[in-house]
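Have a look at this one before I ask anything.
A single protein chain has been removed from this complex, and every other one stays in its place.
Note that the chains take the letters A, B and C in the order they are written out, and that residue 1 is the start of every chain.
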Amino acid sequence: MNKIKIGLFGFGKTGRIVAQEIMQDKQIDFAWIVRRTKASNQKYASRLLGYERDATPIFSADQIGEDFFKKHFVDIIIDFSGVSGYKSYAVAPRLGIKVISAISKLDQAAIDTLKSYSEHSAVLYSPNITLGVNFLLVASQVLQSIAPHADIEIIEEHFRDKKGVSGTALKIAGILGLENTRHVNSVRVGGIVGKHEVIFGLPNQTIRLVHESISRGAFGQGALFAAKWLHDKPTGFYSMEQIISDMFKQNIPVY
Amino acid sequence: MNKIKIGLFGFGKTGRIVAQEIMQDKQIDFAWIVRRTKASNQKYASRLLGYERDATPIFSADQIGEDFFKKHFVDIIIDFSGVSGYKSYAVAPRLGIKVISAISKLDQAAIDTLKSYSEHSAVLYSPNITLGVNFLLVASQVLQSIAPHADIEIIEEHFRDKKGVSGTALKIAGILGLENTRHVNSVRVGGIVGKHEVIFGLPNQTIRLVHESISRGAFGQGALFAAKWLHDKPTGFYSMEQIISDMFKQNIPVY
Amino acid sequence: MNKIKIGLFGFGKTGRIVAQEIMQDKQIDFAWIVRRTKASNQKYASRLLGYERDATPIFSADQIGEDFFKKHFVDIIIDFSGVSGYKSYAVAPRLGIKVISAISKLDQAAIDTLKSYSEHSAVLYSPNITLGVNFLLVASQVLQSIAPHADIEIIEEHFRDKKGVSGTALKIAGILGLENTRHVNSVRVGGIVGKHEVIFGLPNQTIRLVHESISRGAFGQGALFAAKWLHDKPTGFYSMEQIISDMFKQNIPVY
Partner (left out) sequence: MNKIKIGLFGFGKTGRIVAQEIMQDKQIDFAWIVRRTKASNQKYASRLLGYERDATPIFSADQIGEDFFKKHFVDIIIDFSGVSGYKSYAVAPRLGIKVISAISKLDQAAIDTLKSYSEHSAVLYSPNITLGVNFLLVASQVLQSIAPHADIEIIEEHFRDKKGVSGTALKIAGILGLENTRHVNSVRVGGIVGKHEVIFGLPNQTIRLVHESISRGAFGQGALFAAKWLHDKPTGFYSMEQIISDMFKQNIPVY
């Protein structure tokens, strides 16, 4: 199998950890990174991530002109930059470059733009791209269908300074038809990375689906998982839930 | 819809709680109970379960002759009696009566006999018939397929005097291909009714599927769930996992 | 050791389970029960609780006159009756009978009356008399003193129909100085008997103290624990937290 050639947008707190994950994946050819600010003195991401070789050059957003994507063609762009990063690669889908956007709080205009990109190439958008959270989303929907009378509540736990209710918890609540002000419980203490628990209560039994994040590397792994799935897909707009949902379908045990 | 007519074998510790659940279900016509020992002075289960009316007569096993099932026809027999209870209703499937056996430790001969019954009528056998445990079974298999590199361990917690590893934990371990002496952890303390936790560990995240029993009523609910599913099914041999697996298939969200 | 002679007020849902626990305790002489309504046909609690002997007569509240407590002297009254049950045994403390009240929602007037009883005899009042909840209360206070910068949140889970925030959670929040509208999270699903979790979050670690109720028998055990502690105590007003707090003091390991 040929390696999948990937370019990364974003090299902030999460981007850096995602880059680390991408660099370790032997099925991936990690072509370059584009960061918002001027590239640091250090030209190669490999060096900044502790490797003793020159690999994966870093460009700054203002270096990206018309023909950047022609000269530095990749199979897939992974975007962990920010809410307006998608504008920088508007031209890429027309060249057949696929896109994975994992930005958590895109507004509707941004999502619509991503959808317009998907007329030219395969585009996947997922505000929480971890495998675990998407498993929770799909499994919760299935369980709700099987046990429609179960009461459902969500507990989400995060570090003290996280503002507002977690987007993931709101998404789960939305998809299960739960009023979030009543059924989502937010715990904010210390340095908890992130935990989501969906509780299904029946009169005689309780079922809990629990996802705990250990590090932001989970986002990198999710993006890589998505990339391997997306790279042979046709033009269209996809989501991580959809991948997981498909895999559910294909992997249900047969008796 | 016509009510489903049900007869129950078994009126021990679990049977009694199951009877309580069946009696409360408005879609069920609870015809009779057969218990092993001589029927008590009290002829009606309703009275023993605290109702102020005569309903659901109790028979003792030795009162069950050739034409009992003709005279007291039911749609489905639910069996919570014991390891040899199935012998008492050998004639029933030939009359078109369906069977749900929820006995936890049947030997192979007994299972084979149930299979022979299934040539004449629909027969369902499930050693743990709760909805929650069967959801865990199926969801765990799906998750293992989606994340084949995840490490998996099982923790099961039960009351202090429970002997040996829980059959349900062994079943989950078996179906996931885990060596049970290494990957099943048994906790025995106090009066815990029953808890099963399947832990999937990835480098950056953990997913836990947890089932907790609150009371044995969960078995009754599981049997009723199975009965409603089974009552229009053709001749054949079924299991609770299969029902849940089918429901997974029909309820996976489409994107 | 002489057995402790106990009389029980209350024979409702909880009272009955408490009676079962008291009857099984070999260090206790279970003298009688007073219930609000007319005593049932069955005069002996032992019969109603499934024993084949006559023990522990049941009286109705209106049978309790001036000299009931003289004729039926006990060491300790345990009260699981209701919010005004304490009026029925106003005369008892003057006779030297000790009192344990485990009523969960007494108003201030009632508490003041119990305090006035404690001028004549030892009186213990505890709205949640389980050992586990009181351990949580004291251990949480200690941990808060040791780690004053920890963020603290409480999660309490109960059956679907439980109204309002659990009194126990409010008590823990109050004693830790937490605003309950912000830091107490209430989950209401299915048939959960009762769970309280106090989460202490520090930047690099989390400590959780968790209490789960399996059955109301825990109240009976708590009352018996309190009775054995109280029976040689002098006149005064006590609480379960105080017992646990004392036991903490006596049992801290010495290095």
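Throughout what follows, contacts are C-beta pairs under 8 Å (C-beta built on N, C-alpha and C of every residue); 3 or more make two chains touch, one makes a residue touch a chain.
This one's a predicted model, so the numbers in the text were calculated from it and none came from an experiment.
Participant: Looking at C:Ala31, C:Ala122 or C:Leu136, which makes contact with the chain not pictured?
Facilitator: The single option touching the absent chain is C:Leu136.
Participant: Kindly state which of the options B:Ser46, B:Asn128, B:Ser166 or B:Thr206 is in contact with the chain not pictured.
Facilitator: Counting the whole complex, the residue in contact with the absent chain is B:Thr206.
Participant: Which listed residue (C:Ala45, C:Ala110, C:Ala227 or C:Ile244) would be found touching the missing chain in the intact complex?
Facilitator: C:Ile244
Participant: Please give every residue of subunit C in contact with the chain that is not shown.
Facilitator: Residues in contact with the chain left out: 130-132, 135-136, 138-139, 141-143, 145-147, 175, 202-218, 220-221, 239, 241-242, 244-245, 247-255.
Participant: Can you list, in ascending order, the subunit A residues touching the missing chain?
Facilitator: Given the touch definition above, subunit A has residues 190-193, 214-215 touching the missing chain.
Participant: Please identify, in ascending order, the residues of subunit B that touch the omitted chain?
Facilitator: 150-153, 155, 157, 159-160, 185-192, 199-206
Rule of thumb we're sticking to: only the chains that are shown with their structure count from here on.
Participant: Rounded to a whole Å, what is the gap between the Cα centroids of subunit A and subunit C?
Facilitator: The separation of the two C-alpha centroids amounts to 50 Å.
Participant: Among the residues of subunit C, pick out those that touch two or more other chains and give their numbers.
Facilitator: 190-192
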